[in-house]
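Excluded from the complex is one protein chain; the other protein chains are retained at their positions.
For chain A:
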Amino acid sequence: MSVIREEVLDKYSAKVYKNRKEHVITVGEGNPDVVSANTRAIPGIITQRGCCFAGCKGVVLGPIKDAVIIVHGPIGCAFYTWGTRRHKAIADERKGEKADSYLEYCFSTDMQEADIVFGGEKKLKKAIIEAMDIIKPKAIFICSTCPVGLIGDDIHAVAKWAEEEYGIKCIGFSCEGYKGVSQSAGHHIANNQLIRHIIGTGDKEPVSKYSVNILGEYNIGGDGWEVEKLLKRCGIEVISIFTGGSSYRDIKNAHLADLNLVQCHRSINYVADMMYDKYGTDWLKINFIGIESCKESLRAIGEYFGDIELKARIEEVIADEIGNIFEELTYLKSKLKGKTAALYVGGSRSHHYQLLLKDFGIRTVLAGYEFAHRDDYEGRTVIPEIKPDADTKNIESITVEPDPKFYKVFLSEEQKNILKEKGILLNDYPGMIQDMDEGAIICDDLNHFETEEFLKVLKPDIFFSGIKDKFVIQKSGFLSRQLHSYDYSGPYAGFTGSVIFGNDLLMGLSTPAWSYIHAPWKSNPCLEARLEVEEYA
């Protein structure tokens, strides 16, 4: 049993210890390594987790630029998801169809006490009428917040009414904050409605020979654009991105793409699986964070399409991209090699960024997720073992049938087996643990107490996490970089993103202010005369 792990967990009461010990493991000590995940947070523990609404509206739907998202609830939930997640977008025109961008706006029904008492459906309808008068969007999404489910407002009936009244797309999302145990439930709820109501309703065929969707890429700091640019250079058409910088206009056509690329497995694997069942579209787990990962991902796409010309172009692009960053990369490596890092991010970046850190010679000593499931840690082979518990069993799980018109098979079983022999897994994800060193620590739903304790015992050079613990870490004397918001920098994806990331780390480690933390008189007393100083309380 790892000493470090026990040092941290020992301080817990018996009841908390019993719960937490399943969530904190040392890689290589179990055979196989099993980590408890996606269970309820312990009340009062100071979890960093958010809620179902955040996962649905904040994460998956929020970036869809041309849908007016009306948050049905009191003002807070809408306010806090207004411009705070850095999913970038611009209004644009593709294939003759315009997509507006409403991301600078925050829409809410601003429920008042009377709406709680008498119900808020009337106000919601009125809000839609007003949105249609003022903005005239092609799509409206309604997102529920905590009280909506409790008072029994039927947002789906209102959505149906709006579709009939205005001939637009209007979808209700029952993503009340108390559902599930984290943001994860919200991802699932959003995924279900996307496949039910949007994917497959468009008819704009791809124009290029090879086309893909990028799933689970939210264009934080422009990441999605960076990836799209790379793929375009290789000659691959991107039909839609789920959902960074993307639009209702594009997502409608997602079923017409040849292949789905999955960046964030946690948030979008439901759509990936359902598109496989319904349209026969294979999905490939890729990772455009990290230099080696980018190479591997591009090459895997080339192998999938099996086109010699395409494969050659991919090699050219890789060589060119590496050439552009080579000098800077060598310099950054020389400066960053040998450092250690801890990562605690939502449901996917803790894995992806370890590979980018490895490119710089930085070793990961701890990694954890806020709300990932066991498959994100251990790989999808454990899915049959995962049993739904009381908190998650009410999250609707839908099954889809093959679409009579659009179902197509791109690769035969035989071709897939050849790919498998080359190490390219289709419709699968092996999880984070397999990429980690023995002895590293995995911590699921890391709380404030454990953050402080692990800082003390592991002393990483850099702790990557989010805004709530950034200043805790910084005040403790450690460099903290946010891997949700990128500290307002980015993009970090792709080859050029990697050097932006490396430069940000070097900047953080080299900042002169770190050397001024301790006042010189603390270690070197030089007090000779007492000064007359006025009291300044």
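In this section, a residue touches a chain if its C-beta (ideal position, glycine included) is under 8 Å from a C-beta of that chain, and two chains touch if they have at least 3 such contacts; residues count from 1.
One rule holds in what follows: contacts and distances are computed from a predicted model.
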item: Chain excluded from display, named as in UniProt, from "Nitrogenase molybdenum-iron protein beta chain", "2-(1,2-epoxy-1,2-dihydrophenyl)acetyl-CoA isomerase", "Light-independent protochlorophyllide reductase subunit N" or "(2Fe-2S)-binding domain protein"; value: "Nitrogenase molybdenum-iron protein beta chain"
item: Option from A:Ile4, A:Ala37 or A:Met111 whose C-beta touches the chain left out; value: A:Met111
item: Absent-chain contact - pick from A:Lys169, A:Arg380 or A:Lys470; value: A:Lys470
item: Where the unshown chain meets chain A, residue by residue; value: 11-13, 16, 40-54, 70, 73-80, 82-84, 91, 100, 102, 104-113, 115-116, 123-127, 129-131, 133-135, 145-147, 149-151, 177-181, 390-391, 394, 448-449, 452, 467-477, 517-518, 535-537
